[in-house]
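The following block contains the structure, expressed as structure tokens.
Every protein chain but one is kept in place in this view of the complex.
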Amino acid sequence: MVHTRKVRTGHLAAVGLAALLVLSGCAESQRSQNDPNASGGAAKTGGTMTFATEGAPKLFDPFFATDGATFRTSQQIFEGLVEFKPGTAEAGPGLAEKWTSTPDGKQWTFTLRKGAKFHDGTEFDAEAACQNFNRWYNQKGAGQSTAVTGYWQDNFGGFSDGAKPSLYKSCAVKDPQTVVVELTSYTSKFPDILGLPSFAMQSPAAMKQHDADNVVKQGDSFVYPAYGQQHPSGTGPFKFSKYDKANGTVELVRNDDYWGPKTFLDKLILRAIPDETARKQALQSGDVQGYDLPSPADWEQLKKDGHKLLIRPAFNVMYIGIGQKSNEKLRDLRVRQAIAHAIDREGLVKQQYPEGAKVAENLYPDTIFGWTGDVRKYDYNPDKAKSLLAEAGASGLAVTIYWPTEVSRPYMPSPRDIFGFVRGNLEAVGLKLNVVSKPWNGGYLEDVDQAKADVFLLGWNGDYNTPDNFIGNFFADPDNRFATGSATWGNQLSAEVKAADAEPDTAKRKAMYEALNKKLKAEYLPAVPVAHSPPALVTSAKVSGLVPSPLTDERFNAVSLG
Amino acid sequence: MALLEVRDLSVVFRSRGHQRTGEQPVAAVDGVSFDVAPGQTVGLVGESGCGKSVTAMSIMGLLPKRGNQVTGSARFDGTELLSLSDRQMRDRRGRDLGMVFQDPLSSLNPVVPIGLQVTEVLERHQGTPRKQAAMEAAELLDKVGIPDPRRRLSEYPHQLSGGMRQRALIAIALACRPRLLIADEPTTALDVTIQAQILALLAELVRDTGTALIMITHDLGVVAGLCDEVNVLYAGRVVERAKRHDLFAAPRHPYTHGLLSSIPRLDSPRGERLVPIKGSVADNIPWQNGCAFAPRCPNAIDTCVEVTPEMAVDPLVSRRLLRCHNPVTATQREALT
Amino acid sequence: MLRYTVRRLLQLVFVVLALSLLLFAWLRSLPGGPVSALLGERITPESRARLTAELGLDQPIFVQYFKFLGRAASGDFGVSTGVQPGDSAAAIFVQRFPATLELSVLAIVIAIAVGIPLGYLAARRRGGLLDNLSVVGSLIGVAVPVFFLAFVLKQVFAVELGWFPTTGRQEGGLDATRVTGFFVLDGLITREFDAAWDAVKHLILPAIALSSIPFSVIVRITRASVLDVLDEDFVRTAESKGLTTQVITRRHVLRNSMLPVVTTIGLQTGALLAGAVLTEKVFAFPGIGQALAIGFERRDYPVLLLLILSAAGVFVLVNLAVDLSYAVIDPRIRTGSGGGR
Partner (left out) sequence: MTARTDKIDELAQRAAESDAGVSLAAAAWRRLRRNPVFLVGAGIVVLFVVLAILSPLLAAHDPADPMLGDQVVRARNEIPPPQPGHPLGGDQVGRDLLSRLLVGAQQTLLVGVLATLIGLAGGLVLGTLAGALSGWVDTVVMRAVDVMLSIPGLLLAVSIGALFAQPNQYTVILAVAIVQIPVFARLLRGSMLAQRHSDHVLAARALGVRQRAIVFRHMLPNSLGPVIVQATLVLAIAIIEAAGLSFLGLGNPDDRLPEWGQMLGQAQNVIDSHPQLAFWPAGCIIVVALGFTLVGESLREALDPKSRR
């Protein structure tokens, strides 16, 4: 120590400099030399676009993912047999040009696109397609955890070990351009679900080389193999270039062997900026050329500042759930109807929701099959609500109501303010509220799922364009967050939902869903649909070609700068 | 020709914002005059608060600029110290004028090695290069009687004994062979045996180097051992000035007499009782209204509280200046002993 | 000295262990956590039960704790469930620590470089305008919520004036090479000076915001301490030697007034992490602080556990370093004897 004191700052500096030199000796710039200048992108073709997202991707193998950030990236790299038509939730041709099914809807024949190549250079053909199906079906160990293959289990059920029944049966190669997929039963979801990001086609060779299925449970979570971390290989218009974790940026580059029109951008950089305000300011200051999910409160200002606001068609629903379990008064339809009448949904939507938001009458938006406007409507009518409560002998009923903190969902931009509004409505009709607010991931979902709440605010973002994706998810299992199982009509509801989903005949199915929607409003009313709210994304003025998707499935292949 | 001529030196404290609080400015030093000849040792004696330290500080130019008003004159070798600029004063301090302080521990920088504290003076005033300065420093320490000086150079004040520290301080003060050394209560903080050594050391040094010395103390014993001439201060003024022997033989001012008879003396007959000065400084009256000491003075007469006594040659004993209306007479002294 | 150091290190171990048990037990007892984090909205009671079993979260807390310790010993602190899902908490720490270190260092350097001189001048011109300004200023500096200051800085200098970037550590487009994880350093040693400069620009605003509190405290302490030293006897002695003002300042005043200042600097450096949570959130700066902020929001318990523990560790280590540095400044401590004033 006495010595350190003797060292004069001059020496220190010298030492530091020396250290630097030594380091620089062993450190070389690894910049890709042909870096077509970063920011400048006046030309129609070329340039780099940086797009700010809410979160960083968990990994790059969509089959193991359930998070939007991962899909946002993987959808640029991968393509599925089925692709949703840009700007819609409607299934259309993808790597499969067309498909047919047997009347019973159990056997599907897909005709594949010619000339598609994976990024690792291997061909995409029937063989590869079937290998993907079998990969999904044959997951083992940790791969069978709901946390890892959530989408498969939600949509196809079990695995090859047969522990749980599976929708998938087999995949056969008819010729290099044709595959035949067999299902164990009919579901309205198929083949739309093949458009889900999780079920995109990945290069069997690359997956084999990088051990794609080697998921390991470690401690409280799961560790994914090199493939998902480093070497995703699909057929999409962009190729994975690198993931700079320290900086939270994913870099994608143009795939010059793409079978379709090549991208205009040389580079697409997806940068994670969790804080919403920070994303906005990054755009305003030109650090990024666009970002996801601007707060509705900012829409007006962003447009004023000359940015392009792209509003997605609303493909979600926000509802006020009414639990059937703990509070038996709520099992009385009149009480639930009173709640429905008590809520000023027009007022709420006007005040707290972005433009383009609609008051919801069904539990799913009208773009989806089976929607009907001919349902019982509950107008805002406090007096009616009061009298209904009185009839039911539930005046001044004490109700436990849950609302989530530390979260903002597309269907619920500002839970605090929305709840404030709802609370006012409910207290106005004399309900005694026992308010419980919990962090979204700090107990809220948990409690709500265990039906601890009498009344709660929640919603759903659609994955694909079938009723089952909404009400199927809600009610197919009577043991759900509404605890419909505890209601006299609960099991009937579940049965009806399953039946409708399993009905191959389109006309019949439509009728069944419409009937179901009517009953959900008039007889069951396990939840009061409140609003369908369009989420948005925003880009700077010079960005063009980005098409907002109801499924938040935007592709950047047609995007250009300037 | 005197080395230092102090004439009518006054220091007035002005507490900040005294106008608002209406406090009267206090004169800590009130028209003090004395001379110091080369090689001579002059004592400034008095109770604490009588202004002796302030006198020294003002000569050294160490009083804070703010709140102090210094008037009069202090000529050092013909130059008026009081009118020197801060820079010019810095050049003289440590070179022409050295000073030794009361508390050796707090007066040395605890985090700087002794050596550096000595050499820095040499570097400052003589531009001595480090190495050589270190050697000189060692010699200095040796001269002030610090054993094993080389090793001491790298040691820190807390590693030295009290006496050693005081010696070090003296070494620092004498490093540049100043012509005038001011020692402000240099022995008060030390225990008796050490006191004697330090005094001896000082005496020896001033003799060898021909340095003039102003010895500031409240302890007449110290004076007795060292000083050629003694100035007794009371309430900011010199009340008696005399050669050492005259003073001790026959104190004239009642205050001086009081001081003397309040300290034990070896040569006094056994069974003699000590006579303390009654009262305290608090009883003083301002000089304007007469003699500040009057309220405590056994000899006080009416004039003492009416007429301010002036400094005058003692009518009885020549070579002595006195500020008193009614000095102590020989008979009185007899009566006491 | 050595024994002292060892004792302190042992104490550190003790502290960290105690903390880890505390945190672990508490975190585990909380709702949410890994399961909800992994399953999110799609969760169903059935899948929850399955996953809970799979992850062994149904075992008694102590069993879980010791398993955790076992894994921790091999550097495995679990996998992030919210901040960077899928990454190991350790990896997140390793990857983000340099960012926060860069930021903290710059912040504390600013605080010291401006704070100490200002404090000294204030003391020298005591009662003067500069003095009063610096005193009041330093008090205000403590009173302004860090994140608010950060907001204002960002709004004015990044958004309105556009002098600095609003968020992040570096432009993605720069394609900078990573060597050490310290972007500025990397830029220098790989001679990608544009990258280094860009990283610096990203640091400036957050660093200023972050330095506001340490700066204020340092000014105050320096001023007070210098005032104390100024009327020490040895300063008078130094004056009586006719030394130049510079020498007196440097050798006699400053060195003696540094002890309390160093203590403060230590404490403040440790406390920077707290400020970083707020500042990094505002500037979306991918460091430890941001990870903590997101971790709290998304209840990422493995990450929180590791980061809070390491924060505590760093804090204790810094203070140890400070105590040791006394010895460098104050010989009375180094040479054991004497004690102190």
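Every chain is named by a letter (A, B and C) in the order it is written, and numbering of its residues begins at 1.
Assume contacts are C-beta pairs under 8 Å (C-beta built on N, C-alpha and C of every residue); 3 or more make two chains touch, one makes a residue touch a chain.
Just so we're clear, the structure is a prediction, and the values are computed from it rather than from any experiment.
Peer 1: In the complete complex, the chain left out here touches which of the visible ones?
Peer 2: A, C
Peer 1: In the full complex, which of C:35, C:265, C:278 or C:291 touches the chain missing from this view?
Peer 2: Selected residue, touching the omitted chain: C:278.
Peer 1: Quick one: which of A:85, A:98, A:174 or A:350 touches the chain that's been left out?
Peer 2: Considering the complete complex, A:350 is the one touching the chain left out.
Peer 1: Kindly state which of the options C:4, C:66, C:148 or C:197 is in contact with the chain not pictured.
Peer 2: C:148
Peer 1: Give the residue, chosen from A:405, A:450, A:492 or A:544, that touches the chain omitted from the document.
Peer 2: A:405
Peer 1: Which positions on chain A touch the chain that was left off?
Peer 2: Those residues of chain A that touch the unshown chain are 276-277, 280-281, 295-301, 347, 350-355, 357, 405-406, 413-414, 416-417, 420-421, 424, 435-439, 442-443.
Peer 1: For chain C, which residues lie in contact with the unshown chain of the complex?
Peer 2: Those residues of chain C that touch the unshown chain are 11, 14-15, 18-19, 23, 26-27, 30-31, 126, 135, 139-140, 142-148, 151, 155, 159, 220, 224, 227-228, 270-275, 277-278, 281, 292-293, 296-297, 299, 304, 308, 311-312, 315-316.
Here, only the chains that are shown with their structure count from here on.
Peer 1: Which chain is most central here if centres come from C-alpha coordinates alone?
Peer 2: That would be C.
Peer 1: CA centre of chain A versus CA centre of chain C: separation in Å?
Peer 2: Centre separation, chain A to chain C: 37 Å.
Peer 1: Quick check on chain B: which residues sit in contact with 2+ other chains?
Peer 2: Where chain B is concerned, no single residue meets two or more other chains.
Peer 1: Mind pulling up the chain A residues that touch chain C in the complex?
Peer 2: Residues 1-2, 4-5, 20, 23-24, 27-32, 35, 38-39, 48, 50, 56, 58-59, 66-67, 145-147, 150, 153-154, 217-224, 244-249, 251, 267, 269, 271, 273-275, 278-279, 281-282, 284-287, 406, 438-439, 441-447, 449-450, 460-461, 477, 479-480.
Peer 1: Using the touch definition from the top, list the residues of chain C that touch chain B in their complex.
Peer 2: My answer: residues 232-234, 236-244, 247, 251-252, 255-256, 329-332, 335, 337-338, 341.
Peer 1: Any idea which chain C residues touch chain A in the complex?
Peer 2: It is residues 1, 30-48, 50-51, 54-55, 57, 68, 71, 76-82, 84-88, 91, 95-96, 98-99, 154-155, 158-159, 162, 165-181, 183, 185-186, 188-192, 281-284, 286, 290, 294, 297-299, 301-302, 324, 327-328, 334 of chain C that touch chain A.
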